[in-house]
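Working notes, structure below.
Missing here is one protein chain; the remaining ones are kept as they sit in the complex.
Read from first to last, the chains carry the letters A, B and C; within each, the first residue is number 1.
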């Protein structure tokens, strides 16, 4: 059972913008990277080849405290906040050493994908729900 | 005085992911595109060459209702929600025809940038504050 | 019959990097944007919903002469250089007013996509080959 993941990363050149800092849109990608690494840690893939279910994002937010710059080493600590019947909620804390960089939230929903039809929400399959758990308080 | 902007856009191929829909990180970029277009409409640039002030993002969020797909034509309606002494708040509504796709919020802060020093928040200069106004309710 | 497309574009903030110029990886995306616009001009989509054929990129190159900066208005002139049985070759010229910014080439191949199988090259279907033609010299 996995409930948290700490992703260690370095800022890449193409993630910076003309203000000399990481463009804010990248933080949402960093948070998702940590989510997918958490799933791998649980022995799962968020998007296996040929999968008929998927986990589209329902909501995502970030508050930004300090900028990240080129080659900065940082950590994304992702924790599972809630597992409901059809959704999972995470929170994320991005830090560079002792410095708090940003805090975020992410909610994803489980959906069935059938070619040519709209996605329909569905219950999270048991083999996933038994491998990921809410981070103990 | 400008208080709102309607950005019309088409989904580009590289904005889609393996789920066949626009990756959620792009919505934050779409919202920023609309912001910069609003500034141009007001006769301003958010980042003129050699500028000593900047507008880093303080917070940004999106709720996602429906996916966008390749070549979809959509609109981002950006409205100015609040202009405080040192920050501006926007809200965004992304639609495809009559369909609501996503709703977002964005808060930016005015900062002074001096090479080699941390960014420091400052009051929004008068020549900007007189060209952008809160959208009437 | 379409043989050329002129894409007009403005540099977006998130396309710049910490050097204050457009990151070079974006030029390959600009070239592809022009390609897809050329296809639309021909009444086609490069990737219709449910398509069983696709056009993966086989080769792409750029020589860079001058940088592009935030809010620069530029043009990508894409021309069809060769249509062979299974491949199409384009060349691209990126300009800002009278200034030459970059020149590129792109080769794409027609492939059949069957779920769970590797992509296999195939002849370009007649309804495509009759709508796109080589740019007259």
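Remarks
By our rule, contacts are C-beta pairs under 8 Å (C-beta built on N, C-alpha and C of every residue); 3 or more make two chains touch, one makes a residue touch a chain.
If you're wondering where the values come from, they're calculated on a predicted model, not measured in any experiment.
When the missing chain is restored to the complex, the residue among A:52, A:71 or A:123 that touches it is A:71. Contact with the omitted chain, checked across C:29, C:77, C:96 or C:131, is made by C:29. Checked against the hidden chain, the listed residues A:47, A:87 or A:105 yield one contact partner: A:47. On the side of subunit C, touch with the chain left out of the figure occurs at residues 18-19, 21, 24-26, 28-29, 32, 47, 54, 56-64, 67, 113, 119. Within subunit B, the residues in touch with the undisplayed chain are 13-14, 16-18, 20-21, 23, 25, 49-50, 69-70, 115-116. Residues of subunit A that touch the chain left out of view are 12-14, 29, 32-33, 36, 40, 45-47, 49, 69-71.
In this text, only the chains that are shown with their structure count from here on.
Taking each chain's centre as the mean of its C-alpha atoms, the one that lies farthest from the centre of subunit B is C. Between the Cα centres of subunit B and subunit C there is a gap of 28 Å. Centres computed as Cα averages put subunit A at a distance of 32 Å from subunit C. Touching two or more other chains at once are residues 13-14, 49, 69-70 of subunit C.
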